[in-house]
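Selected chains only, in their assembly positions.
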Amino acid sequence: MRSERPPALFVALAAVGVAFFVLPLVGLVSRASWQTALGDLTSPEALTALRLSLVVSLAATALALLLGVPLAWIYARVPFRGRDVIRALTTLPMILPPVVGGVALLFAFGRRGLVGQALDAMFGIRIPFTTAGAILAATFVAMPFLVLTVESGLRSMDRRYEDAARTLGAGRWLVFRRVTLPLIAPSVFAGAVLCWARALGEFGATITFAGNLPGTTQTLPLAVYIALETRPEVAIMLSLVLLGVSLFILIAMRDRYLRGV
Amino acid sequence: MLAARVALRLGTLDLDVTIDAAPGEIVAVLGPNGAGKSTFLRAVAGLVPLDRGRVEVDAVVLEDVALRIHLPPERRPIGVVFQDYLLFPHLSALENVAFGLRARGVAARDARVRAGSWLDRLGLSEHANARPGALSGGQAQKVALARALAIDPRVLLLDEPLAALDASARGSVRRDLKRHLASFAGVRIVITHDPLEALALADRLVILEGGRVIQTGSPAAVTQRPRSRYIADLVGVNLLRGTSAAGQVAVAGGASLQSADAVDGEVFAVIHPRAVALHRARPEGSPRNVWRGRTSALDYQGDRVRVGVEGEMPIIAEVTPAAVRELDLAEGGEIWVSVKATEITVYPA
Amino acid sequence: AEPNPTGTPQIKDINVFAAASLTDAFTRVYDEYAKSNARVRFIFNFGSSSTLATQITNGAPADLFASADQANMQKIVDAMLTDGTPTAFATNRLEIAVLPGNPKKISSLADLARSDVILVLAAPTVPAGKYALEALSKTGVSAKPQSQEVDVRAVLNKVSLGEADAGIVYVTDVKSAGGRVTGVAIPEEQQVLARYPIAVVKSSKNAELAHGFMDYVLSPAGQNVLAEFGFSKP
């Protein structure tokens, strides 16, 4: 990549931009009470929340991969009436206030919800207040990141490789597995990481849809929120952990998520 | 044997092409950009559905719109070498060649052995484990060829197999390609817009323009009797169209030529630039066709110079650099042109 | 107030930071108050008491703070941000919120321990949750909630949406929810009273006006309005 001497105006504006983002984070760090940090972070509640957060976010990512990759494939490859509308509908959770998303999830999968009612009546399955509910909530808000990234990867890949594979005798499934997927692997990876990071930070939809029970649905962001009420120093410490994990992901990815997104 | 009638519309392209090829024949499909060459190839391979038509290989119908038959690409006995080769970037050369065998259910180990022997045959065993990114253009082309041949197709389609190569590498790769094509027994169709490539590789040429076949025949026949500006330009001859009567050809623009060939009616007339003589003054003697013009462009081509002459009958002449000096040719200068009647080939349009 | 160019008296803005459970009640109290105080405009910032406390300790331009519990008011006191000592202006009582018509036939706190009852409480760190636990322990019931909601409104919502069969909320919440939930009263011996303190914030530029409104809340007129919404006398 060629570098360039940046114009002063740009540097100034960009510096203001960076400061705008970095100062609040510095603020958080400056308010943390490092003396009690170790104790706060290794308390059973914190560890339980951290463990649950990992389980929920990873499961949400897996679910998003399972449902999202086929969805992205259809968006990228199959033109059908109303595709734009459907795609917009499935992108909404990215920008909807998560609390509204949580309420909507209740209306669909809650005990009185459109589907939830049937699930309860027929199988006795209830989703809210379970870890499964937390996973669903996280998937709901995070999956659009994956779908968009994978769709964009599929659109920019050279489809002629798939043609080549077909003339070599590969059926569509084999083509997908052995050619398409390896070729869009960077996008899938980037999408999954973004999705994971978003799921890790999910709060509003989870608390509304799945509730807040330590060990079952109380993920790290919920623990942060609860701690904010009474022990802000713990909340700040937990936030910093969350922040550190996300930051680590974003840095480890470097240009990946950029290329993919 | 391949018998294909391919008719379809795609964007602005209206393609309707019929091509038959006997086993062992090498057919070159030649045409300008956007003529529909690649689309034709994709249709034969099953990658683009036909609107009308039928594709048959060795008496097996692969596609027939009327009968609602459409075999998907993976079930056609057709190997394709794509433009840019399209080697899978995440697989090694060997894995690329083995891909088709694996897709056809050959066991992994077996497929690798057979792929390896294909690479051997093309002199690429050293590069078996190289990723496509690490191969030169010529090597990549050979791997693409091995990959297409490894599935033992009845028909081999090649889309501009030399276009991705550097000019200086093209000659030797073309010679190798020719040798390897010769060792394949089925039908081979080579798509190109380079006449040298077509002439060097093919037994028969099919000229495509605007989605239609406008001429077909042996390389010699096509180059000697071009039926369109496109081919005449490629071959580098002057092509005129006119009406012939009693050895006198009236060409568009009012001028008239004498020819030794006796064909009447609508005709094409071909004059090789070498047969066009240039003179400072009006020439005396045998040439029957003499006219005046103005040089418009001098085009040096190594040991020859192509001179464009404008006037009532625009024409291109080919002379030596020495002649340019002697005649003191300069762009825009006046010049006399003569062509012997025997140097004008006339044939029905 | 300085006269402004148009000659009409300048309207003063008073920022009232009040617990979310006071939303409807304070809006009405203000409507009444405004009838006799046209020169003052009150702007309400409703939110959870702890958020409001965080905002005030971080310098929010609050004139008056009405908290739903003592603890959050204490944060302001500790930060020495109050003008005078906080005064309790209302109390709230607990009630069991159940689905309309009480399909699970819940009649007492003891029923909340039944295995067929989905119970949600507020988290022990928020006032409603703390009081609920106190009430349960007074009764000697060890009920296991399915969720510890972040605030009492979330508890109410879970019940009104039918996700939970029962939750412990304030009387005022049941009242404001209209027909969406039914309240099951908790007997006096098991009750826990929530005291709502109010205080003028020290940095207020309109302390006088803020005190005026505070006095109005504590006056019989104000108390009557609060009672309409289910609050009890302090």
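Which chain is which? They are A, B and C, in the order written, and residues in each are numbered from 1.
Going forward, a contact is a pair of C-beta atoms (placed from the backbone, for glycine too) under 8 Å apart; a residue touches a chain by one contact, two chains touch by 3 or more.
Just so it is clear, the structure is predicted and the values come from calculations on it, not from any experiment.
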Open item on the list: Taking the displayed chains as one copy per kind, can you state the stoichiometry of the whole complex in terms of these labels?
Closed with: A x2, B x2, C x1
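Here is the rule we use: only the chains that are shown with their structure count from here on.
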- [ ] Express in whole angstrom the distance between the two chain centres, defined as the mean CA positions of subunit B and subunit C.
- [x] 86
Task: Inter-chain centre distance, subunit A versus subunit B - centres from mean C-alpha coordinates, in Å - done: 54
TODO: Between subunit A and subunit C, tell me the centre distance in angstrom, where each centre is the average of that chain's C-alpha atoms.
DONE: 35
Open item on the list: Quick check on subunit A: which residues sit in contact with 2+ other chains?
Closed with: none
TODO: Can you tell me which residues of subunit B touch two or more of the remaining chains?
DONE: none
Task: Interfacial residue positions of subunit B with respect to subunit A in the complex - done: 42, 45-47, 72-76, 78-80, 82, 84, 86, 88-90, 99-100, 103-104, 147-148, 151
Task: subunit A to subunit C touching residues, read off their complex - done: 103, 106-107, 110-112, 128-129, 207-208, 210-214, 217-218, 222, 225-230, 232
Task: For the subunit A and subunit B complex, residues of the former touching the latter - done: 158, 160-161, 163-171, 174, 178-179, 182-183, 185
